[in-house]
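Heads up, one of the protein chains got dropped from this complex, but the rest are sitting where they should.
Letters A, B, C, D and E mark the chains as written, and numbering starts fresh at 1 in each.
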Amino acid sequence: MFSHKKELQFHAKPERPDPVYAKKLQEILGGQFGEISVAMQYLFQGWNARGDEKYKDLIMDTGAEEMGHVEMIATMIARLLDDAPINEQEKAAEDPVIGSIMGGMNPHHAIVSGLGAMPENSTGVPWNAGYIVASGNMLADFRANLNAESQGRLQVARLYEITDDPGVKDMLSFLLARDTMHQNQWIAAIKELEEKRGTTVPSTVPSDWEATDFSYSLMNFSEGEESKKGSWASGKAPDGNGEFDYVKKPKAHGGKQELKPAPSYVHGTPPLD
Amino acid sequence: MFSHKKELQFHAKPERPDPVYAKKLQEILGGQFGEISVAMQYLFQGWNARGDEKYKDLIMDTGAEEMGHVEMIATMIARLLDDAPINEQEKAAEDPVIGSIMGGMNPHHAIVSGLGAMPENSTGVPWNAGYIVASGNMLADFRANLNAESQGRLQVARLYEITDDPGVKDMLSFLLARDTMHQNQWIAAIKELEEKRGTTVPSTVPSDWEATDFSYSLMNFSEGEESKKGSWASGKAPDGNGEFDYVKKPKAHGGKQELKPAPSYVHGTPPLD
Amino acid sequence: MFSHKKELQFHAKPERPDPVYAKKLQEILGGQFGEISVAMQYLFQGWNARGDEKYKDLIMDTGAEEMGHVEMIATMIARLLDDAPINEQEKAAEDPVIGSIMGGMNPHHAIVSGLGAMPENSTGVPWNAGYIVASGNMLADFRANLNAESQGRLQVARLYEITDDPGVKDMLSFLLARDTMHQNQWIAAIKELEEKRGTTVPSTVPSDWEATDFSYSLMNFSEGEESKKGSWASGKAPDGNGEFDYVKKPKAHGGKQELKPAPSYVHGTPPLD
Amino acid sequence: MFSHKKELQFHAKPERPDPVYAKKLQEILGGQFGEISVAMQYLFQGWNARGDEKYKDLIMDTGAEEMGHVEMIATMIARLLDDAPINEQEKAAEDPVIGSIMGGMNPHHAIVSGLGAMPENSTGVPWNAGYIVASGNMLADFRANLNAESQGRLQVARLYEITDDPGVKDMLSFLLARDTMHQNQWIAAIKELEEKRGTTVPSTVPSDWEATDFSYSLMNFSEGEESKKGSWASGKAPDGNGEFDYVKKPKAHGGKQELKPAPSYVHGTPPLD
Amino acid sequence: MFSHKKELQFHAKPERPDPVYAKKLQEILGGQFGEISVAMQYLFQGWNARGDEKYKDLIMDTGAEEMGHVEMIATMIARLLDDAPINEQEKAAEDPVIGSIMGGMNPHHAIVSGLGAMPENSTGVPWNAGYIVASGNMLADFRANLNAESQGRLQVARLYEITDDPGVKDMLSFLLARDTMHQNQWIAAIKELEEKRGTTVPSTVPSDWEATDFSYSLMNFSEGEESKKGSWASGKAPDGNGEFDYVKKPKAHGGKQELKPAPSYVHGTPPLD
Partner (left out) sequence: MFSHKKELQFHAKPERPDPVYAKKLQEILGGQFGEISVAMQYLFQGWNARGDEKYKDLIMDTGAEEMGHVEMIATMIARLLDDAPINEQEKAAEDPVIGSIMGGMNPHHAIVSGLGAMPENSTGVPWNAGYIVASGNMLADFRANLNAESQGRLQVARLYEITDDPGVKDMLSFLLARDTMHQNQWIAAIKELEEKRGTTVPSTVPSDWEATDFSYSLMNFSEGEESKKGSWASGKAPDGNGEFDYVKKPKAHGGKQELKPAPSYVHGTPPLD
């Protein structure tokens, strides 16, 4: 059960309107690694968690927090849209700066939401749940989370680069900090799980299920051998169970890719040769 | 530039037809973490790589290999569809097993592809590029890769559980092995990058961009304090730059979430109170 | 800012597993009018609200409640999946009931989420934000909300019809009740707004913007005149500003649909006639 | 069965080209509440209608009309694209107005359709059928229709604000008028149905299916009690069957959200605590 | 402008209910090559046609007809859903045939549309406009149309194979016939255009735009030389402007795929080697 508090977790006040930046900021609201993604990802992971209260509570703490981040960014976007020159078409014909703002805005901000945030990314594509991950395996999912917080913080840093509004930068400084925390927390949780259960997900696969001859070989499918120089091509593998090796010319073990002729009821082209 | 060899990388021959299983196997072909996803993810990462030939070659080696995995699974699906009872409607009315197979198949296998694999997941949703990640930051992307290989191997293990066809299990044993390798290789590459550049992505954010007061606090947004017991709530954070702390009652720092009244040109409901 | 309480708003305990029903229940979690839709719709409306605190608070009250409904249904789905016969392929070959359950399940419940809820509808299509509405005009949006609660309660009623599990019915009885409340509340709010500002959205369009000759005519574009009998074809229109009339043979006022020839730089087929 | 007349229902001739506006106009062609949406929504409602010829004919009249609106807007978009400066890249480098037009256009208008309308919204997202509603319950669907016409007219009004082309305004004046009619007709039809069958959809749910203790309570899930002041928090509810009340501190009735441990065959992380 | 006639273009009456087949029939209603696709494709081509009335009229004739096909199939689906055992869960537990029907249906037919057709394909994915083609070049588009009618008739033939209901077969026999006509008509129209303007689309590319050294070479990127035996590997090319040749070992003309180092403001991983 959720309850809402009217105050924002952190400041979300720009110094001045900037509808073109509002469009860009949509990325961290409704993009692949925006706040809707992390909020929904954590909540579904939490709801689907089976056992392990300590982890489940961590996930739900973070999921509920991220809902508050969606709120902050939605607020910032709406405020950046104040006084957007959306109906100054006459001036735009003469003043290229106004024209460029009107052309560079997300049209949805003018036509669909009426100066409000949209649940979509910076190119106007609606958020969809195909972005999120909740597999029921905690180590797998914490890796998804670490990735999400890494991609998210990277995008925040890029958005920080491309604004000079101190109010926007203030909010972004908070998001940078929380993403630092979240990266750290998932790294800590991953370490716990790996130490107890091993690094390969899932750790529960019996060894006789696996064609172990192929479990530690780097196969050279891209001409050139630069990749041979890395720590992944020789020496002990991180899982401690094997030695990496490098296969210069990977073999085909599987025979020719051929299928039986089509039966007549699928109405393929009848045999020709 | 790519070239194709007609032999498969590994065996993909089921012992008997199983169109219901063919539907399920689509998940690791065209699902969120199917082989199309990893192939495209690695190829875009490689093409967008700027510098660092050793890493780029590793990425391209793996991307080209994954194209071959798409091929193996597509082949397996087509073979599982041989002799599917798609036009035995008369028998189905009497024999519930046939009816159940016809109802449990992906209709696309009969109607659209004519007993071939589809570029879609196990519920029939077409693959889309919103699944993939190529950010230009290698540490971020290698974390995405480690996640993808973890989710992928987990799904392969679940698919292994739910078949008893030795030919299918044989192919899955190879995929389990390759996913073991790929998890190991990304762990090794991540370790190299973290050791050189730090664990927080991106490592290039100046500290004065960040509201560092909030960089190491676990905030308790989900009632109950089980999460306080983890390694993420106290002690040195993994990045070595701060100490975790636990915030029992997170504060709202941002003031009430309020916007200015709407201008008349957005045609909101006129003020009422 | 949001906080989460671990207890559910209402019971979500089925009496027995039913993975086929779990698939169907996904509709009211992640479908067009599922709980994710209403939760996100209300939250975006609230965040984008400009002025009118009374309405905004109502919206946020309801939005936060709906997040709790997502949680209840996600929990119910996970519990319906307990003991699903996902790896009993040998029995399935002989027992058509087991085969029919395995074929009728959502494969994601077995392969992707590991017996957890998915953020998708009953056919396995991921939820997307193209479903939701937050226009900045409250009367328009309350109509969207009334529609959403009407469609939602209709789907709940249909799902009630097709289960005989008392635990599932218990949860659905609560959702039926809350949807009754939510339909009533939006009707009440719509009535307030219509009384103050008129029934036509937006009420702020100056009359000289509108081709008022066409504002009250029912045009007969489908052969047969049954529609002439309704209250929409004659008499005073609900907005009080006009009289309905019925146009038996609608005219074309716009001239032939013709475009200029294509310029050469679009490389159309060169003129032929 | 449908037949087509070559004349347009109303004028669709701009006074001058405006490719940036053409991009925006796509919203009411192929957006969530564009003309494709209402046309398809009404047609599917009509085709699926069971009984009640009067309503079905009304729906089909309107659906066939909306197909003609798609045509008008498609025509307008194509004409706004005449003489778009799509291949004047040399001038653009010097003249920021031309550059701004080229940057502000929908690239599909130049590259994909060759100066024609696209079946997509103002940000270039293809129309999809997840937007439409046809539930088989007429009251529910007429509410969907009233919403669609409200959102649609709102968007038309906003588009009217942001053009000064008299030809475009002429066409929009017609759409404003038709949306006035369509809002009025659905209000009239809703009133008829509500008077005969009650306001709650569906009206056929037996009262013992519903947890009626919860059917008239506004629950305060967002801190602050502004919402208590509305007509939805006390007094008789619009359906005439209950009294609204206000629940200041909503209770959790459902016990802790907990699931059974995962069975080994889903390969979750093995129990850790 | 469109008008609608209440009679269907052809019979659409099944002899008996068949909800599992109704699910499959959705493919030719709302699938990639279903009737919605061809209707919308032709209408957009017609609306965007610039000049050439003869072709435009042909396109609009066919587009309006296809709207009537959508109607026929929607009607057939609704009728196949009559008496579907959607609320016979008790019987289903004992009777595997009923269970198999309930599991094999599209859940939307029961829960969302209330026994009506859905605007989606046979796996429940909503129709989207990314399927259609209207490029402004008639030869290109007629090829798209010939393809669409070929894929469509193929799917109809497969659906004919998998039903034994004479009423369904009757409707499909009409669709087979109309698709025969439509394939023939587009072949005839293509022939006209090719004879006048050449076979290569677009025919208006000046020869000095093209790297003509590469215009007639089959490049052997897939090991094995079977493809060398075809009429595409030697002899005069169909456009009459060149001779096919076969390149056994295709060369790379483009230098190594390398990019400049990333600038610091994109926050990639800092250089490592």
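Just so we're on the same page, a contact is a pair of C-beta atoms (placed from the backbone, for glycine too) under 8 Å apart; a residue touches a chain by one contact, two chains touch by 3 or more.
Every value quoted in this text rests on a predicted model; they were computed, and no experiment measured them.
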Contacts of the unshown chain among the visible ones are A, B, C, D, E
Touching the absent chain in the whole complex: find that residue among E:Val20, E:Met118, E:Leu146 or E:Ile162. E:Leu146
Consider the whole complex, including the chain that is not shown, and state which of B:Ser135, B:Gln155, B:Ser217 or B:Thr269 touches that chain. B:Ser135
Can you name the residues of chain E that touch the chain not displayed here? 5-12, 32, 46, 53-58, 60-65, 68, 71-72, 75, 78-79, 82-83, 86-87, 110, 114-115, 125, 128, 130-131, 133, 135, 137, 139-140, 143-144, 146-147, 150-151, 153-154, 157, 160, 169-170, 172-174, 176-178, 180-181, 183-185, 187-189, 191-192, 199-202, 204-205, 209-222, 224-227, 229-232, 237-239, 242, 244, 250, 252-257, 259-260, 262-263, 265-268
Go through chain B and note every residue touching the omitted chain. 1-9, 30, 36, 40, 43-44, 47-48, 50, 60-61, 63-65, 67-68, 70-71, 74-75, 78, 112-120, 126-130, 132, 134-137
On chain C, where is the contact patch with the chain that was removed from view? 154, 157-158, 161, 265-267
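The rule is short, and it goes like this: only the chains that are shown with their structure count from here on.
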Following contacts chain by chain, what is the lowest number of steps it takes to reach chain E starting at chain B? 1
So chain B residues touching two or more other chains come to 5-6, 32, 53-55, 86-87, 96, 99-100, 103-104, 110, 114, 123-125, 137, 139, 154, 157-158, 161, 192, 202, 204-205, 221-222, 224, 250, 252, 257, 259-260, 262, 265-268
